[in-house]
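Excluded from the complex is one protein chain; the other protein chains are retained at their positions.
Chain naming follows the written order as A and B, and within any one chain the residues start at number 1.
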Amino acid sequence: MSKSKKFTQLMAVVVLILGFAVSSAFSAETLKIATLTDMSGPYAELAGWGNINAAKMAIEDFGGKVLGMDIEYVYRDHQCKPDLANQKAIELYEKEKVDVIFDCPNSASGLAVNNQALRYKKIFIAITSGTTRYTGDLCNRYTFHWAYNDYVLATSAGMWAADNLGKKWYTITADYAWGHDLLKHFSAALQKRGGTLLGNEMVPLGASDFSPFIIKAMNAKPEVLALLNAGKDTVNSTKQAVEFGLRKQTKIVHALLFPEDIKAAGPEVFADNYVTASWDWKVDQPGSKEFVAKWMKKFGRPPNWFNAGNYSCVTQYLLAVKRAGSKDPQAVVKALEGHRFSDFFASPGYIRPEDHMRVGKAYILRAKKPSEIKEAWDYFQIVGEVPMEQAYMNSKDTGCKMGDF
Amino acid sequence: MNIQFVIMQLFNGLILGSIYVILSLGLTIIFGMLGIINFAHGAFYMFGAFVAYTIIAYLIPNFWVALVMGPIVMALLGAACEAFILRRLYNLPPLYVMLFTFGLMLVLQDFIRMVYGAAGVPFRTPSLLDGAINLGFMFYPKYRIFLIIITSFCSLGVWLFLSKTKLGAIIRAGTDNSIMVDALGINISRIFTFVFGMGIGLAGLAGVLAAPLQNVSHLMGVDFLVDCFVVVVIGGMGSISGSIVGGLIVGEIIAIGVMVWPPMAHTLIYIFMAAFLLIRPRGLFGREAFHE
Partner (left out) sequence: MNKGAWSKQKIILISATLLLAIIFPHIAPYIALASEILIFALFAMAFDLMLGYAGMLSFGHAAFFGLGAYTAGIILKNVYPSVPLALLGGVIASSLAGFIIGFLSIRRRGIYFTMVTLAFAQMFYFIAFKWTGLTGGDDGLQRVPRPRLGPINLQSQIVFYYFLLFSVIICAIILVRIVNSPFGKTLQAQRENRNRAMSIGYNVDKFKLRAFILSAFFSGLAGGFYTLLLNFVPLNSLHWTNSGEVVVMTITGGMGTLFGPVLGAVGIILLRDIISNFTESWSFIMGVLFMAAVLGFRSGLIGILRNKLRLSI
């Protein structure tokens, strides 16, 4: 290679490096927000663009600025892979220099981000994933948990169903950390209300054939069958339970069930099943109908409660920044801790300082029969409410040792 | 656990096994004849289910029509794939063809995700087969019984075709020695196209048959793919009877595993396969190693 060619190449490299240095100097005083979500994996329909749009809308409605700073927004796809989530969190905190990461579906991924938040000393607010470890053994001063957790899903549905559907239960559980967690809380809730767990089946994740477990469950003749799984497993297990005629004698309660799941499988599959939700688009809370109307106008369909949770969370974060008077993570954390508020999503809502869980009431939903569905996405009816003190675990029992910064 | 449950579970094993049989038949004849390790086989299975869904949802809302048309469409798709694309890869090392089919798998899956979304689409059992039959001690879904019957017919059909017809004989000869068959003046490339189409058609059939039982989504073929390879290896690469027996064995192993210790059920088939291969390296009915 000629000498001049080599020199040119070297200069090109130098210019490149200088360019990066200069550009990063210009990104000084803005508030940078990021959503890390699943855009191409199994949660793409539930989270994905819905949650990104929720964050964008929240920023827009806030005015696009806070404390005189412009709000910049980025998003990344972690495809529901924990190692990728970890890498993206590093990219967002270090390269993109974001001040906060929102969302992160899939608990294993969220826990990885949780760890990076602690390493980079920046805020992470988990919304779509439900593990109680965020507010339990892996809690830290920079991580918050919004919208819900596994305990709420299990306990609310457990208590309500034990009171209203029957005391003799059987459970089919997805055999991994999340499923085990749910089972523990469901059994506890059931016991508290004087019910009995006749038996449990642990089913490997992603199993396509649930028939042996359903047969065993039917043999025990329970009044309620709890399906402690999500996504594809929920669809498969429910489809096959209906196939075997289980629903003729037994009511079904789900850990997680979304309008998207019902649409994907067909409403007749889930008719008359029950589930907990932190919110639903039919809920009659102040601000709820307006939010739904605005969302429908923009996106042509109502938001699910993950989307709503993201909107609420981003807005509350921005309000906390305002209250703190700075975007410094430690100041914002302090402004969030102990804050009581009321918005369309959580009415009332409270961010517990002991474990950083946002608590609020929980709703019990019943999936409608096809004949009851009057309009698109009208899949659920709200049948009950559980107040926040009962829905969420007592902060003394979470096992969280909230340390220092 | 009573005896009735055990019988029920063994019966369930046959159901699961039947799907494996149809899927693996396709995989094994493609491998046997064309030497292609078709990584996209699970994706074709999934595609078949979606073709059937599309027929039912948008063209003719009839399961039986979709059951016939779906595999035919897939067979044509497979034949087109072979004739226009795969044909060019035959002089490449097998690993490159494998990489190609891997890329094809990604394309098929993501295409379906782009068009139909990630959550999946509804697929009901046909109304004729709705509900369960009273077997005395248990109600058993009619559709599953239908499944066993139809897969038995199909397996028998494939076996008869390959062993009793002239075309079948040519295919079997071509599997053994394609150069010789070519030298005898038979248009071997047309046979290749036919065989690949048939293999993909079988994959599509498995997809349509499995659709009412499962969540029909773009990822429904991923887990089945690896299991299929296990079946084919246990049965012996390229062996029809091997796929049939292997598929049923794998289905039963999973069913038995579920009775003994559910978490282990799926891993059990790998342990079984590894142990089996150590004793009998060519599988049940396989011939001398292909890639050596």
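Criterion: contacts are C-beta pairs under 8 Å (C-beta built on N, C-alpha and C of every residue); 3 or more make two chains touch, one makes a residue touch a chain.
Since the structure is predicted, the reported quantities are computational estimates derived from the model, not experimental observations.
Contact with the chain not shown here comes from a single listed residue; of B:Ile29, B:Leu104 or B:Ala119, that residue is B:Leu104. Of the candidate positions A:Asp70, A:Glu94 or A:Glu290, contact with the hidden chain is made by A:Glu94.
In the full complex, subunit A touches the hidden chain at residues 1, 13, 16-17, 20, 39-40, 44, 48, 76-77, 79, 81-83, 86-87, 90-91, 94-95, 107-108, 111-112, 115-116, 119, 131, 133, 138, 176-177, 205.
Although one chain is not drawn, its touching partners on subunit B can still be listed: residues 37, 85, 88-89, 92, 95-100, 102-111, 113-114, 226, 229-230, 233, 237, 263-264, 267, 270-271, 273-274, 277-278, 281-283, 289-292.
The rule we apply is simple: only the chains that are shown with their structure count from here on.
Chain centres here are Cα means. That of subunit A falls 37 Å from that of subunit B. Subunit B contributes residues 5, 8-9, 12, 15-16, 110, 113, 117-122, 124-125, 131-132, 138-139, 141, 143-144, 210, 212-215, 217, 219, 223-224, 254-255, 258-259, 262-263, 265-266 to its touches with subunit A in the complex. Interface residues of subunit A, counted against subunit B in their complex, comprise 40-46, 48, 175, 201-204, 206-209, 211-213, 215-216, 219, 232, 235-236, 239-240, 243-245, 260-261, 263-266, 268-269.
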